[in-house]
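Structure provided below as structure tokens; questions to follow.
Up next, subunit A:
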Amino acid sequence: MTTWLIKGARACGGDPADILIHDGIIATPDGQGEAQVIDADGLIALPGLVDLHTHLREPGREDAETVETGTQAAALGGYTAVHAMANTDPVADTAGVVEQVWRLGRQAGHCDVQPVGAVTAGLQGARLAELGAMADSAARVRVFSDDGHCVSDARLMRRALEYVKAFDGVIAQHAQEPRLTEGAQMNEGEVSGRLGLAGWPAAAEESVIARDCLLAAHVGSALHVCHVSTAGSVEIIRWAKSKGWRVTAEVTPHHLLLTDDLVEGYDPVYKVNPPLRTKADVTALRNGLADGTIDCVATDHAPHPLEHKETEWETAAFGMTGLETALRVVQHAMVDTGLLGWADVADRMSLRPARIARLAGQGNQLEPGAPASLTLYDPTPREAVDPASHASKSRNSPFTGMVLPGRVVATFLRGEPTVLDGKLA
Partner candidate 1 sequence: MIRHLISAGDLTRDDALLILDTADELARVADRPIKKLPTLRGRTVVNLFFEDSTRTRISFEAAAKRLSADVINFSAKGSSVAKGESLKDTAMTLEAMGADAVVVRHSAAGAPHRLANWVRGSVVNAGDGAHEHPTQALLDAFTMRRRLGGTVTGQGLDGLRVTIVGDILHSRVARSNVLLLSTLGAEVTLVAPPTLFPVEIGGWPCATGYDLDAALSKTDVVMMLRVQRERMNAAYFPSEREYSRRYGLDAARMALLPEHAIVMHPGPMNRGVEIAAEVADGARSTIVEQVANGVSVRMAVLYLLLGGLEPAQPATTAPPAATRGVSA
Partner candidate 2 sequence: MSMPAGSPALAGYKPVLDAADIGRAVTRIAHEILERTRGAEDVILLGIPTRGVPLAGRLARCIEQVEGRPVPAGSVDITMYRDDLRMRPARALGHTDLPAAGIEGKTVVLVDDVLYSGRTVRAALDALNDLGRPRAVRLAVLVDRGHRELPIRADYVGKNLPTSQREVVRVLLAEVDGQDAVLLGEARDQAGRRDGTAARGSHEAPATKGAQG
């Protein structure tokens, strides 16, 4: 394995220093011999980003993305680990499927793929899936989610929260009360009233989060809230944390920046679940991420083929890509606005997600002895987002054409480069 010397990088935004990578870990210089040098003048070094929420689509929807292309996209976005959600076809509700996804990730080699197991069999919301088998499998699943669907049955959610205590698992809930959101198309508010689109009320998210926090507290388990999207949800999570309950939460980059008035042209590139909300919600989410109420940024990268987005709004698929734009959007919305420093970015996009996922070997500070999984990021360039240049198979990015700062220059996974000079290594 090559030895690498990264010269003059600002680790987590600190003073420029050298980082030596030897034998897959960060080393102190000690006569290790010849090193390949990377001039990192002006670059920020961050621990490899960890995404708690990605859709790799394989098995079943390889027309939209594969593990290969999705992990390439992840590496180009500075990620060294992604959690692949279970709503594949077949659903990842057995040891067999999660091990398949895990193996595909190892074969591709661009980043670690940690499969997420379904909470209920077939995502049907009726019976628990074999959570224990998935936990014991080679994939060592710890995060379980029916994402795409809400575990809405209160009793089933309680049982799931209880059951995973046996192997230190965590249930990640997609909070969406189905009875309040039947046929919903966009945030319920002033814009939806004008546009004549069925509304997705904030209360449908908040009521489920409140219930789940209470349940998690009651049974002494851990709850993770996926893609928080409303100001009310942030308040509820803040309240739950103040009680000392084991609740964690994530927010997507698009919910930190985009609002529901973008729907006015009925362009389905803006159709997502949970939907884009109001300016007040965006502000509350940013403040929540800044003060740590929201623990981390998770992309909810949701690739879709052209024919599912180039259609009338109602029949279009929900979802936006996000792996390759995440860090840039976070810089734009949080760092350049003074809400987060780079050390905080490392915390929200690497350290905390790795802890929540119980993922050893990822999300470590850039210190000697730590695995050399890191990313080098140049915050200075400003360029328009062009999905045609993305590694992802799909082009449904809501940031298309938007000028955003920053560029991932290099990504290392346990000492091996996955991205060099902004391109796949």
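Convention: a residue touches a chain if its C-beta (ideal position, glycine included) is under 8 Å from a C-beta of that chain, and two chains touch if they have at least 3 such contacts; residues count from 1.
With respect to how the candidates were assembled, all candidates are chains of the complex that A comes from, given by their letters.
Worth saying up front: this structure is predicted, and the values here are computed from it rather than measured.
Note on subunit A: across the options 1 or 2, its touching candidate in this complex is 1.
Those residues of subunit A that touch candidate 1 in the complex are listed here as 188-190, 192-197, 199, 201, 264-267, 307, 310-315.
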